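For reference, the structure is listed below as structure tokens.
Left out: one protein chain. Kept in place: all the others.
Labels for the chains are A and B, by order of writing; each one numbers its residues from 1.
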Amino acid sequence: MLRLCFLLPLLATALSSCTPKSKVAREKHPLPAGVDTSKHEIGRQGGVFIDSTPGEPSTFNPLVSEDATSSGFIGLFLDSLVHNNPVTQEVEPGLATRWEIAADNKTFTFHLRPGVCWSDGHPFTADDVVFTFQAIYDPRFPNRAAFDLSVDGKKFTIEKIDDLTVRLTTPEIYAPFLETVGGVGLLPKHELESAFRDGSLLKAWNVSIAQKEPRRLLATGPFRLRSYQPAERIVFEANPHFWRADTQGVRLPYVDYLVTKLVKDANASTLAFATGQTDAEGLSPDNVAWIDQYATRYGFSVFNRGPSPNTGFIWFNQNPGKDASGKPFVPPHKLAWFTDRRFRQAISHGIDREGLVRGVLFGRGQPLWGPETPANKKWYNPNVTQYPFNPARSMELLTQSGFSLGPDQKLRDRLGNIVEFTLNTNQENQLRANMATAFKENMRDLGITVNLSFLDFGTLVGKIQDSYDYEAGMLGLTGGGDPAGGISVFSSKGRLHQWHPNQKIPATPWEARIDQLMSDQLHTLDYPTRKKYFDEVQKIMSDETPYIYLVTANAYVGLKDRWKNIRIPPLGSLVWNLDELWTPLITP
Amino acid sequence: MAADIVRALLRRPAGLISACLLILLYGAALFAPFLSPSIPSAQNLQRTYHPPTALIWQNGRLCVQRYKLVDPSTASYQPLPDEAIPLQWFSKGVSYKFLGLIPADRHLFTIPTSDPIYLLGSDATGRDVFTRLLYGAGISLSIGLIGVALTSFLGLTIGGLAGYLGGWPDTLAMRLTEFLMAVPGLYLLLALRAALSSRFPSDATFLLIVVILSALGWAGTARVVRGLVLSLRERPFILAANILGQRPWTILFRHLLPNTFSYLIVAATLSVPGYILGEAALSFLGLGIQEPASSWGLMLGQAQDIKIFMLNFWWLLTPGLAIILTVIAFNLLGDALRDAVDPKFRLPGR
Partner (left out) sequence: MTLFILRRLLALLPMLFAVTLLVFALMSLAPGDFLTPVKAQRDINPALIAELQKSFGLDRPWYEQYALWLGNVLHLDFGYSWTYKVPVAQLIAQRAPATLLLSLTSLLLAWTLAIPLAVLAAARPGGWIDRITSAAAYFALAIPEFFLALLAVWMAARTGWFPIGGLTSLDHDFLSPSSQLLDIAYHLILPTLVLGLGGVAGTLRVLRANVLDVLQAEYVTAARAKGLPEKVVLFRHVLRNALNPLLSTIGYAFAGLLSGSLLVENVMNYPGLGRLVYEAFIREDQFVVLGSVVVGCSLLIIGNLLSDLALAWSDPRVRYGR
């Protein structure tokens, strides 16, 4: 056995050194007329970039994709008219080189990049763009883009001007138009038209096709699918028809292969990186603590992306409604506490956010006071009301609202009811569980009894969205991006307006004001005006504290040092410019 | 008969040691509030992932070493030289309710300052692992006992009735057990758990797990009891009772079932580990006991995090050791009991 132990590492190195050392031969195709030239440092072709992802893509069809994992893979091979650059948060040319906005602010004319081909050599034209929108709007194929690409239920109209020009018209002024169109991966008409005709479009490009005929997943993006083995890995290779090149005319991407290991969970993914198996990994704050130890051994560095766009918050159910049997969702005396702004502010002052950051996040995070985190540079409002940890201030606010602390160290309202509530959260998230237990301890110091209830995600969502029979909840949302994405949260009609969803008319003046602001910001294209409106939304949210925001963790990226030309965005994918990435050391 | 078993057990050292160990463990679970210096929910966010505090002998007294946090980003602590606090025995501390009824505030040991004592280190929110282990023992260990009691009761009643009555009740019961045994256990476990979880509040998950595990477990017992009753039914003393005109219920409960007890005791002892491991597996998958309660499985599930291994927080794995010890003890005791009751007696393999 002892000998075997020595043999095994040898065997391992023998196996890993079998990677093809010879340069991978690529198909040679002329660069398109409209080639986009990268302005970054010049690199060298070759190399394999390896990363890992928890979970499994469920599809490669953008009309079906509902999860971030699938969408991430689709984004590698399907390109869109424009790109949202997460580093600059600006809209950049993609498959369209330029566009004009008419004076009515509703008509957009896109000029497509000339000479671009699909990965099978078939030219990319306006027909593909029109086909994509037809497919999206077809009622036979319910999909998410159809709803993203409409205003008040009305669709956009699309027309082909010529082979390289399309015109899109929105029924009303629609602020996030370019950002939304930027997310739409364009589909190849010549490949998918038959599936469109016979109604099987949603079954096209499923995981089974990806395994058997990966080449049929045509690409306009930097990569095309080479192979997919479920629960093992996905291999992408450089798309020989990609439309970008460096200043010397070498076609991008530089890397030959992009390999993604499919692992069970974030833990396994981090482990793969820490043991040198992968090139890049998103790291949570608690793992940064130990991963540094392996940095020199495996030659990687850890980059701080700053605050993540994820928010965590606690809220109270302020729904005054009754269930079918006439029983109120929340007992009236508790509803009186929950709808009292001072009560919510007192709770907020009673939470030791610094302690949470220090203890649970190893000091790698910051307190959060509003709905956006600093990660969303374009929209974040730093001037919101803050509620630093201050139990004395909490007691002051509570006393003003008629609460008093009894000799038994229990808080009572003016009618003598003991203040006690149940906090519901989902059980799958360990970090959240730690925050919930810490919150319980903080509240005990104010004389408030918090009972914790950890539920399945399904049960929790059912309570919040359907049955409303709960007192308080704790969840997180991923923020970031355009304010338009937050309408269902901020607007009182919204489904995710969790403290009191689906209101017919706003229950409070401040909710009415938010409704107005959210609607106003949607119907202008002027950024400073939109920013002013959304800043006010954030301010109101922090003043009224329907959500008591907790903390936001910093996000980290670990990257092997052998990679050059790295642009790490504050949000979204680990590396923004995969096509420009190169390494002087070809073999891993 | 019980005396015979005890005497036979005394002659087997392995069985005896296991019995003692189990008594010790259950005792510890029962007296957890008294034995532990803290309460399981008490957090200390300044002292997360604290290593076990050393106990040192100083000036003729047992003292607790003090530590300082050197690097919060890796949770590394260093002992403060020459700073130790003497332990106080049987002192007043956090108040609790002994056995859930009697209010008390005495603890076996505490220290006079506000420094924490972490005999087995602290977890992600600075809770005392030793305390949580003791309180968790209550849940993990009683799940085994209650589950087995429930299974034995169900198995005994259903199997006994089926064997004694025969006819359609027998057929029905046997089809039911075959059905239960034909479902892949883990799948049914997952389905049951999903279906029932919303009907139990999360602090009653304990009950839920017992119910699920017993609902799946009684079939085997019932089949064996039925077999035993079938063979006993033909024995002379039962025939005699029949002739004497005793009522069927009396025969079943006074004569037949008591004769299966020795089997049941052995089978029950040997099946306790199944429940303990079952709870651990469920909790490990995040489907078992929920925070803020503690159980060994839950604690072990929370220790899945790789940082725990990479930063050498080994004390968070102690629940695993506790599970292993308990299961070994039950298996040894069960084997010893079986040898004592009937050396030729063979249970169906697990």
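Heads up, the rule we're going with is that a residue touches a chain if its C-beta (ideal position, glycine included) is under 8 Å from a C-beta of that chain, and two chains touch if they have at least 3 such contacts.
The structure displayed is predicted, hence computed values, not measured ones.
Peer 1: Taking the full complex into account, find the residue in B:L21, B:L55, B:V211 or B:I328 that is in contact with the omitted chain.
Peer 2: B:I328
Peer 1: With respect to the chain omitted from the figure, which of A:A436, A:V489 or A:L578 is a touching residue?
Peer 2: Result: among the candidates, A:V489 touches the missing chain.
Peer 1: Of the residues listed, B:L87, B:A280 or B:A293, which one is in contact with the missing chain?
Peer 2: Result: among the candidates, B:A280 touches the missing chain.
Peer 1: Using the document's contact rule, name the residues of chain B that touch the chain not shown here.
Peer 2: Here the touching residues of chain B are 178-179, 181-184, 186-188, 190-192, 194-198, 273, 277, 280-281, 284-285, 300, 304, 306, 309-310, 320, 323-328, 331-332, 346, 349-350.
Peer 1: In terms of residues, what is the contact footprint of the unshown chain on chain A?
Peer 2: The missing chain touches chain A at positions 5, 8-9, 11-12, 15-16, 18-20, 48, 50, 56, 58-59, 61, 64, 66, 142-144, 146-148, 153, 202-203, 206-208, 211, 227, 229-233, 259, 261-264, 268, 271-272, 274-275, 277, 456-459, 461-462, 465, 477-478, 484-489, 495-496.
What we mean here is this: only the chains that are shown with their structure count from here on.
Peer 1: Averaged over CA atoms, how far is the centre of chain A from the centre of chain B? Could you give it in whole Å?
Peer 2: Centres of chain A and chain B (C-alpha means) sit 43 Å apart.
Peer 1: State the interface residues of chain B toward chain A in the complex, per the touch definition above.
Peer 2: 41-43, 45-46, 48, 72-75, 124-126, 194, 197-198, 201-203, 286, 290-292, 302, 304-307, 310-311
Peer 1: So in the complex, the part of chain A that touches chain B is made up of which residues?
Peer 2: 267, 270-271, 274, 286-291, 293, 352, 355-356, 358-360, 362-364, 427-428, 430, 433-434, 436-438, 440-441, 451-456, 459, 462
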